[in-house]
Each structure stands twice: as C-alpha cells, then as structure tokens.
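One structure coming up, written as structure tokens, with questions to follow.
Note that one protein chain is taken out, while the other chains of the complex remain in position.
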Amino acid sequence: MCATGIGAAVRRKEDHRFITGKGHYTDDINQPGQAYAYFVRSPHAHATIKSIEAKEAARMPGVLGVLTGAELAADKIGNLICGWMIHSKDGSPMKMAPHPALASGKACFVGDPVAVVIAATLAQARDAAEKVKVDYAVLPAVTDPAQAQKSGVPQIHEVAPNNTIYQWHLGDAKAVESAFTSAKHVTKLDLVNNRLVPNAMEPRVAIGDYDTGSGTFTLWNTSQNPHVARLVIAAFVGMAPEHKLRVIAPDVGGGFGSKIFIYPEEVVALWAAKRVGRPVKWTAERSESFLCDAHGRDHVTHAEMAFDAEGRIVALRAKTVANLGAYMSTFSSAVPTYLYATLLSGQYEIPQIYCEVDAVYTNTGPVDAYRGAGRPEATFVVERLVEVGAREMGQDPAELRRKNFVKEFPHQTPVIMNYDTGDYNASLKRALEIADYKGFGRRKRESARNGKLRGVGFSTYIEACGIAPSAAVGSLGAGVGLWESAEVRVNPTGSVEVLTGCHAHGQGHETTFAQLVSDRLGIPIDNVSIIHGDTDKVQFGMGTYGSRSGAVGMSALVKALDKVEAKAKKVAAHMLEAAEGDIEFKDGKFSVAGTDKSAAWGEVALNAYIAHKFSGQELEPGLKEGAFYDPTNFTFPAGCHICEVEIDPETGNTEIAAWTAVDDFGVVVNPMIVEGQVHGGVAQGVGQALYEGAVYDKDGQLVTGSLLDYCMPRADHLPALNVATTVTKCPSNPLGIKGCGEAGAIAAPAAVINAITDAIGTEAIAMPATPQAVWAALKKAGRSLPHAA
Amino acid sequence: MAAVSLTVNGKPVTTDVDPRTLLVQLLREELRLTGTHVGCDTSQCGACVVHVNGKAVKSCTVLALQLEGAQVLTIEGLAPTDGPLHPMQEAFRENHGLQCGYCTPGMIMTAVDIVRRKGHELDDRTIREELEGNICRCTGYHNIVKAIAAGARAMQAGAASQAAE
Partner (left out) sequence: MYAFTFRRPETLRQAANLLSKNGDAKPLAGGHTLLPTMKLRLASPPELIDLSRIEGLEGIELTGRALTIGAMARHADVHGSPVVQQAIPVLAKLAGMIGDPAVRHMGTIGGSIANNDPSADYPAACLGLGATIVTNKRRIKADDFFTGMFSTALEPAEIITKVSFPIPKKAAYQKFRNQASRYALVGVFVAKRGGDIRVAVTGAGANGVFRIQSFEEALKKRFSPKSLEGMTIPADGMNSDIHGSAEYRAHLVGVLARRAVAEAVGK
C-alpha cells in the first residue's frame, strides 16, 4: 500500500475549498440577467383548482411572467414519471397517475405547485405570488396509508381505484403458510416505519437557461445524477432533445436520496427561462424542502416469524402498506418492493418468506428513496422479529442470531438475493467484545442505582448494494440500466483526469477515486483530478445512490485503467524497442522484463501524444480510455450494531449511552471516509428511531413543517461512536468493495428500538421514541418508577 | 434604500441596501462571499454563522442595517488568501470533520467562537452542547467534535508560537 493508495486514510482533496468557503454550490452560481422564480403552492391537501387569476400579479413591479399548468400543457411540456414498472399479483401494471410540473385541475398535497411567478428579484416574485388568486374547491383528504384503501375514502387519482398503485407480492405463500402451521413458536409484530424528511443541509436549487442562438438549454441543479435528470427531462418531459440539454450538478450539499429525483421545479426553471427569455433561478426555502422534497419510509407492516423447537427460523411473512404520497416520484415504486422484500431474509437462513406490499396514494408529499431505501424498513422488520422472538422464547438475542446466521456461501435466499460472501459471526463476535456485552448487567445495575433504566439492543443487518446488474433490474421492471462509466484521460505531461458518471455530494470521490488511480499508476495523488456532474464533460453515467460508487463506479474506473495500461504498454514497447509482451508496469515505471531498460510514466504519456516513436498504422496516438462496468451481482455489506440506552423513567428521555458498529464492507479504500459514512448513517438511523417523524394532520397539513417541529439530530443527541470493520472480500467486482454509505441508517433504528424495549420491558413503542412516547409506554405498561426526589 | 457602512474581512464596505436585506444576503449576493450558507428559514441550522464584532452570529437573522459600523468576519476572512489555513480549518480537514461541506463554514466559525469563550481544552460534552445551534446531516458530529477539540488545542499552540516569535 502506498501512502495515497487503496487502504490509506488519505485526507480529502476536496476539503480545501469547503473549509475556506470556496465551494461552488448551485445557489452560489448566478447568471447574467438572471430572474427569480417563486412558486404558488397549494395550501390544501386536496382541492379542485377552479380558476387562477394572475392579472394583478402580472402587473406587480419586476414581474416577467406568471405561469400555470394551463400554459405548461399548451406548451406540451410532458409529465414527470416513475421509471420502475411494478406489476401487481394479478399481472396488471402499476397505476401511475399523471404528474405535471404545475398542478392542473387539481392539487393533491399541501405544497403542490400550481403557478410560478418569475420576477427580476426574489422579493418581487414573492410579493407578486401573494397576488395570484387561486380559487380552490377543497376536497376531503386522506393522509394515513392504513386508511387509504378503505371504502368511502377520498379518491385521489382516477387511474388508481381505492388509491391503490399496486398490490405486489414476493415468495411462496403456500409454503410459508404450511411452515407457520407446523411452527413451535410464532412472533407477531405490528410495525410502523415512520416517515422521514431527508433534510440535506443544502436546500434544492435549479437554474434554467435557454440559449436562443443554439437552441440549447442548461440546467444547474442539486442533483445526485445529472445524466438521469437530462434523460428524463429530454425523453419524458420533452423539454429538449437530449443533446440540446446540458445538466450541471456542481458541489452538492448532501443528498441521501432526495436529490436523485427529477422535480417539478427543475422542469419549470428550464421552461420558464425559455418563456421569459432570461435565466431563471429557484432556491428552495427550508419550508419548501419540508413540503416538496421526496420523503422517505412510511410503511405500515404486520410481520410474523415462525421458529421451530430449537429456535431456528422456519418462515417469515409480512404484509406492508407503503405510502407513496400524492404522485409517484422517480424511483418510488422500487423502494417498497425490490429494495425491501428482497432483504427480508436478513443475515439468516430462512427457508420460506412471503411478503405482500400494497402501495397507495395519499394527499401527502411524494415518498421515494431515502438513505437505505427499503433496506432499513426490511431490517427493522427482521431485527425486531428476531429480538422479540428471543425474548419470548427466553433466549439470548445474540445467541439466537448466531444460531440462525447464514454460514455457507453463496447462499440463495427465497427472496431473489444470492448472498456471495460474508462472515456474520465475525462481526457479531467483534461487536460483543467492543461493546463489553458481558459487562452490561453491571452497567444496568449502576443505572438502576441512579434511577435510570438501561437497555441493550442488537441489529445484525444486511443490505444489497452496488446497485445494480442491469439485466437483473431490467427483469424486475427498472426502466434504466444501473451500470457505471469511467473515462481516464492521461495528459501529455502524465497528469490524469478521471471522468466518472458517479456524483459526489459528501462521499469524497475526488479523493477515493484518485487513490485508486494513484495506486494503480504509481503517480502522486495530486496529479489526478476527478471530474463529475456535468453532462457536457462526462460521458453518460447513472449517478450516486445505493452505496454504488465504490462497487460500481470504481470498478468502471478499474476497467478504464486496464485499457490505459494496455495502451501505455504498447507505447512503451515502441519507445523501449521491445515486444509488447515483455513490458512490465510497476510503481509508475514501464520496464522490459529481464533488462534494465525502462521508461517512466510521464515519458510514456508524452510519447503517446508526440507519437514520434510509432507510426499511425501501428498505433493511434493519445492515451485516453473509457469503460462501462455492469456488475454481475449486488454486493452484500453486513454487520452488527449494538446500542445501549439509558432512560429517565420520570421524563421518558432516552440517551444513547454507547454505540458499537462492526461492519463488513469488503475492501476499504479509505478507512477515514468509510468511518465517516458509518457515523453519518448511524446518526440518521438514530434520528429515525428517537427524533424524526413527519406528521400530517387529518387535513393533510404537514405539522412538522420546519426545524422547529421536526427534530434533526444535534451533536448532543449522539454519543461518540465505536466503529470497526471486518473484511470478507466481495467476489463479484475487481476491487472487492461492497459499499458503506447506507449501513448506519439501515442498522440503527432496530438497534435503538431493541434497546429501548429491553429497557422499558414492553414492545409497544413506535418510532420516533420521543420522551413523551417512552413515558406513555412506561405508563401504559405500569412500569413507571415512583418519583425520585 | 438605505446606506450602511461596515467592515467585512478587514475591508470597509459602504453600500445602499433595501432595508429588508439580511446580512447573509449582503454577503452572498452583493459581496459575492458565498462561503456563508443558508440552510433553513427558522434560525436553527447555523450554516450562516459569521462573526460580528468578534462573536458568532446567525447572519440570516440580522439585518444589514443593524450592523452600521460593525466588524464582520466570514469564513473567507478567517485565514489569509494563499496563506496558511486557520488551525480550526486545518483541524476539520485533518479529522474529516466535513463531508458535503455545506454546514462547514458555519461549523468552523462557531468552533472558533467556542474556543474564544471556553478556552483551548474542550471536552466532548462541552463541544456537543455548544454545537446546539449548528446542524450537520452528514457526519453524525463524531468527527466534528474531534476536529473542534484538536483545533482548539492547535489554536493555543499557534498563539503560543506567535507569542514566542
């Protein structure tokens, strides 16, 4: 390992600009002549738009235009789409309702954009927006997914009777039924996976521009996948042909899934720019982010696990209702199906699994992938069932897990996935040591002496990452392939530019991708630049989400580097007057085997371009290679998280007393960055378990519409985290990487709730387990301690 | 429009502003100092923290006109351009105290203010409590806390070596 190679904790190359305030986020960009957009949004969750009166607004100072859904339709701007087809049990396709960028005829959630004002300044746009008079006929609303399919409930879209988008299933219902019939013990749980607001710290921004000379649109946006945005806006929305639309996603301040999707505001910024003949900028206020960024989770599940007399799991079944909100967001359909039910085997050998998922529309904001996307929901189901099962059967929860772990690989689960490798016992063992599980009893007694309740909870999770083999996801309904691309441009002086289709918004690709190049080519890491996020610069790519950039994006880079090396060897062979087969490349030097003849990397790069040593018939000049890498399997990061909580029974307040995470991410490129990803994921998972929850009232108003009511985890909500790794190398990609971005968010909620329920002695607690909720659960269970003075 | 004169990163600024102009708008839009960010609209997130007369302030909740005669320091002015980084900036880099970087300028400005008020030996608990007005969605705070503790010590060492010179 060299100092900047794979495995080294290299300090991040991108940090200098961020710590000096010189990052370039979308809102930092302004175009000459730029105007500003302010959206008029529906204040009602469900309402017919009878009329929109914009004359007064149009006369306000600085106003360049007031646009509505009618103009959008007149200009033949197409709808936003969900790009993953799911079929119901009966074979019928999912019921995707039209989703225009500006609501037309009807508003379906609070925040649904119904008009936009474009003005010279933002204040003018906002002033004028208040003068747009929308006449609504308010309709009754439904916000609770558990109610959405009932009779007599308001119908949101004509195409979807009973608000049902699909009724999907996976697994063998009959086999599961018979396994349950002969089971010795059955554990049953009703679980709500609470709805979350992603809240990347950078709000979404879109700047649209239209060049009348060339007929070209440019969109600067806060995107995790600019090429996908361009594809959708070109091919489905029909704004412009793909080659006449450039999408630039510069520095992006966090995504966590919420910036994968194609949003109405991006479409409107482009369209309005052409309409008013000026660049148009829209910057979300946090309140708008709360209403309109796609939320995450929102499942209601009944789940059961069957055990035999020895405590072996014989079957699992789950019935889930997933809330997709008012419209189907870009990848929403896949999250509660193929990203969820396929992980219900957890780390366990479970012979039979059956899962039914109904996806429903409600009068709430759209719901789509949020860090973990389906896998946290699956982990919560499995890990709560196992934990409660252990308690009910009087077994140690660690021991019960160990007994049921998958131990031989590859392992085919009954729910599609083929686990390639892992050592679940190794991570559990290590975590038990680090967490001092043996000392828990002593700590619990000490807490009791201080009037506190202490509990411990496990989560031995698995996830499917490295998303994804294109043919596999295609067979499951995906509208795109999920390969990744890389291009390596070697300059005549030997420095290297890598163009990747991945996109970094906190992950540190400018460092880790450069580490791979430095390691492989033996050149200083400072001689490598990583370029991403601009469709005019970078070849098509699929972007960053699903912990895919290491496993898929860097694999593409390996392939491109293979080609670069092969070509460079040809150049070196000509330079060194040797046979190509005799050229060896090591530590940045090309040498002729068995001789002292060699050429340095820089000399070979220069010769590739000056082309003095070979003729055009023999070899093309230049040194630039591209590659597309399509994975052959998902990757399966897994691990064990142990949470210890201390609860004040008088107030119900929960403190995380200790956190241990032992994860197997395969080969780690930069341990510092990987640890950071675990920290951040755990914080989001703890947030889900203890602090965060989007709440709509029965009329569809978002009660938790700002940071004053939606609790984002702060520094004093969290402890220092003990993070370690074990390694089994991923066999399906060249670097052996599994991916690390989502693990914490996937593992953490179950660990926290298992710890709390251990402490309070009742399973009846929902997320977020706020002080009030814990106090109420204790009270209901009659476990409240006498008042301590 | 109303006139206001203040000093930003050591440079005098005199300008006419719409009275409703917030300090953060003056910094970002007029002075093009875009290192100061806006992350919320309820004065909670701290991405916009700058120093006014030496103290940490949320620049999204101060009118430019309130700052007549004030000294404002932003992330861009914390260390000289092309000069060495401020020890707190260096500590954030060294300890991986940032990921997407969006909250980072506010975090660093807050951190420097914590050191001013609480000194150079900061324990974990103190730092976490002092960060209650700064939200980060990426790091889980673990490495931010480490960075601030290290940065605080480095600021003392820096001050000591300057004094010795």
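Here the chain labels run A and B in written order, and each chain numbers its own residues starting at 1.
Rule of thumb we're sticking to: contacts are C-beta pairs under 8 Å (C-beta built on N, C-alpha and C of every residue); 3 or more make two chains touch, one makes a residue touch a chain.
Because the structure is a prediction, the values reported are computed rather than measured.
Q: In the complete assembly, which of B:Lys11, B:Arg32 or B:Lys55 touches the absent chain?
A: B:Lys55
Q: Among B:Thr36, B:Thr74, B:Gln89 or B:Thr110, choose the residue that contacts the chain missing from this document, as touch is defined above.
A: B:Thr110
Q: Of the residues A:Ser485, A:Asn607 or A:Thr770, I need the one that contacts the missing chain.
A: The missing chain is touched by A:Thr770.
Q: Just name the one of A:Ser287, A:Asn323 or A:Ser555 that touches the chain not displayed here.
A: Spelled out, the listed residue whose C-beta touches the missing chain is A:Ser287.
Q: So which of A:Cys711, A:Val727 or A:Ala766 would be touching the chain we can't see?
A: A:Cys711
Q: Against the chain that's been left off, what residues of subunit A make contact? List them.
A: Touch with the absent chain occurs at residues 123, 126-127, 130, 287, 650-651, 653, 691, 695, 703-704, 707-712, 717, 770-772, 775-776, 787, 789.
Q: On subunit B, what residues meet the omitted chain?
A: 2, 18-20, 22, 41-44, 46, 49, 52, 55-58, 60-63, 65-66, 68, 110, 113-114, 117, 130, 132-134
Simple rule for what comes next: only the chains that are shown with their structure count from here on.
Q: Using the touch definition from the top, list the residues of subunit A that touch subunit B in their complex.
A: 11-12, 14-25, 27-28, 123, 199-203, 251-254, 256, 285-287, 505-508, 672-673, 675-676, 679-684, 706-708, 712-716, 718, 720-721, 744
Q: Any idea which subunit B residues touch subunit A in the complex?
A: For this pair, the touching residues of subunit B are 18, 20, 28, 33-42, 44-45, 47, 74-76, 78-79, 85, 89, 92-94, 96, 98-105, 108, 124-125, 127-129, 131-132, 134-145.
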